[in-house]
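All protein chains but one are shown in place.
Chain lettering (A and B) follows the sequence in which the chains are written, and residue indices restart at 1 in each chain.
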Amino acid sequence: MTISSRSGSPGPDAAEETTVIPVVPAQDGADETTTLPPIDVPVLEDEEFEPQADRDATFRPSRAGWAARSAVWLVLAWFVLAFPVNFLSPFTLGVSDVSAASEAAIFAIVGLSLNVLLGYAGQISLGHQAFVGIGAFTSAYVVVDLEMGFWFAVAVASGLGLVQAAILGAVSLRLTGLYFALVTLAFGNFAQQTVFAIPELTGGEGGKEAPRPAMFDSDYSYYFLCLGFLAVVLFLDWRLTRSKAGRALQALRENPRVASSYGINVKAYTLLAFAVSGLFAGLAGALMAHHDEVIVNQKFGFQLALLFVLMTVVGGLRSRSGVVIGSAFFALLHSGHLLSLLEPVTQTIFRFSLVDFITGTIGLPIEFVALVIGPILLLLTITMYPGGIGQQIAPIREWMLGRRFDRHAGKVTEVEVNDVRA
Amino acid sequence: MSVLEIDDVSIHFGGVKALQHIALRAGEWEIVGIIGPNGAGKTTLFNCITGFYTPTSGTVRYRGKDISNLPVHARTALGLGRTFQNVGLVKNTTVLENLCTAQHLQVAYDPVSGILGLPATFVEESRVAVRARQILELMSLEHIALERVADLPYGMQKRVEIAAVLATDPDVLLLDEPGSGMGPEEAHDLGDLLLTLRKEFGLTIVMIDHHVPLVTRISDYVYCLNFGEVLAQGTPDVVRRHPEVVKAYMGTDETDEPGEAGGAGSPATPQPGAHRSEEYA
Partner (left out) sequence: MNLPLYEQLALALTAGVLRGAVYALVALGIVLVFRGSGIFNFAQAEFGTTGLFAAYWALEIKGWGYPTSFLFGMGVAIALGLLTERLVIHPLRDSSRVTLLVGTAGVALAAIGFQFWWFNETLVMSMPKINEAFFMTPWGAVVTVQELITLGVLAVVAVGLALFFRSPSGLAIQAAQQEPVASELVGISVRRVSMLTWGIAAALGGLAGILAGPYLTFSAGFLSFGAVGALLPGFMAAVLAGMRSMPGAVAGGLLVGCIEQLSSLSILDGAVPGAGALVLFVFLLGVLLVRPQGIFVGKVATA
């Protein structure tokens, strides 16, 4: 067969002239199995170069290695699935802790949403709280005012998130990155001051009710609902990066010229990234509304937008596990639960009260801890570990996936990408 | 019929007339060489052909179809494949990924199914990977499949780039200085490679290069550009002896052996130049 899957046969006049080109008609369905005919391609002089990447390709863990990895996986599963509901747990967590865990899962969805834009498409959004907020109020509105079901409300909120993000994305196509950041900032400001101030939508100062469906009324079941949605989002994100859309985004982020010469419609795929990001954000908003049960518009201020950017970047752009951990970390830090969870640990082990230290010695109220520590972590991340948490945990992640433990895995060596001269 | 027809193309940037009334033809299975000093407008011409620039006037035709107003990706879909002067690859990722990305248009599912993870997309993905490996094998590059492009030496990147363009399934290859950074021997091997690729894939090749021996050896027809205009055109021998060209560009190359032009891969094309005038103006 030829390498061409299109009817790559040359023009009629030329075909008569030649006999050298083996044009074998493409056989339907059999394409995967046929190999290309061996042809004699002259080998160019190889420069001295030792391939590095294939070295560990044959590595398989030993039996003990598999056992250790399985044990770690089990602990992780226990931590996510059983620990919050006090199953087989040495600690006893209250309902508010589970609620905080739900919020962590929701923040993780937001983080993944922002990661699609910031990490995959290379577009910064400083107005992401607007997408989330509009999703939240839409879902509440659909459930309370339109008296429709919860699942329908979630779908509407996600859909609206998709549409508004796509519209904003259409604007971004006409602007360069930095100017677009300004537009998102203005959009967030507009949503906060104008849209969220419409009392019919947001219930004004007192907030808007957003009841949960009967099945997920308890904080425990709601946690698993959030976890389920997070799993779905993770799956979609995984497939996004492993399919043609993810490759297209990677190419256009790094070099739009090369991307388009590969046949990628740069504009369409940028819009697709916005749509996916908006979908996730709307979904997270809906979950957030029904998580809080009463959703207040003050929640969606500019600081929340910055917190979203912070947790995504600190988590590590383009690293799913990093973004999830970073988002959960900041969600817990933000609500103060991280400290109260760590408190018994530091009390018993170090005989030292972390909370007393921070509020007393340093004089920092718990609610501002995230605000002070977060930016410092952010600045440390971008100046010293551009890969964020994702970079730090990469060796462990690789190990858990059955590869060799490599301290240097996941090192982010950003190559300066010059625009291709064209 | 010519595969590629450029008619009276001019492009101005502000007051700068980068290209003026360029006419160029590339017939089926021809190798067309473009030479000319730096700043002559060679790459600008490529940008007009591939759609990065819209010419101020004139038309670009592909197999008789006017493609002057098509965006870049649509021209790639028609079969124009292009390499860049300084390697056009996604450098922060692996060679294999690049070849998968380059197959974008041949992937048989839509992006949304891909994101939803429909079963068929998994099958298609493995087919894409297999084909990428096949192309790498063909180019003797399979040993570096998992290397990050940025870690590779320049010459190897250049070859990966050609492999990536082949993965886009082109009919016409537009190569912007494929021999840059190569010595005479490597350039000679590159010539053999291009001749083989033309033979195996039935490609038409338009090539910009500074290696005059390379261009004259493998080209069927050569254009020499200077100051945005065609200074001379014709068979390699005609162009290299053209007094204007010698004066403007390559006086020293006169010492080259003339016999080289009929070297390794004798053109499989109908005798080029038969359908056009030997001189430009």
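The rule we apply is simple: a contact is a pair of C-beta atoms (placed from the backbone, for glycine too) under 8 Å apart; a residue touches a chain by one contact, two chains touch by 3 or more.
The structure displayed is predicted, hence computed values, not measured ones.
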Partner chains on view for the chain not depicted: A
Sole contact to the chain not displayed, among A:203, A:246, A:374 or A:387: A:374
Contact residue for the chain not shown (choose from A:116, A:225 or A:306): A:306
Touching the absent chain when the full complex is considered, from A:85, A:183, A:234 or A:409: A:183
Contact partner of the left-out chain, one of A:70, A:89 or A:193: A:193
Interface residues of chain A (partner: the chain not displayed): 118, 122, 124, 126, 171, 174-175, 177-179, 181-183, 185-187, 189-190, 192-194, 197-198, 301-303, 306, 309-310, 313, 362-365, 368, 371-376, 378-379, 382-383, 386, 414, 416
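Just so we're on the same page, only the chains that are shown with their structure count from here on.
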Euclidean distance of C-alpha centroids - chain A vs chain B, Å: 38
Residues of chain A that touch chain B when the two form their complex: 2-6, 8-11, 13-14, 17-18, 20-23, 31-32, 35-36, 39-49, 51-54, 57, 235-236, 238-240, 242-248, 250-251, 254-255, 257-266, 269, 272, 276, 413-415, 417-418, 420-422
Contacting residues of chain B [partner chain A, same complex]: 1, 3, 27-29, 43, 46-47, 50-52, 63, 71-73, 76-77, 79, 81-82, 84-94, 97, 100-102, 104-107, 109, 111, 114-117, 121, 125-127, 130-131, 134-135, 137-140, 143-148, 150-153, 155-156, 159, 164, 166, 168-169, 171, 176, 185-186, 189-190, 192-193, 196-197, 199-202, 268-270
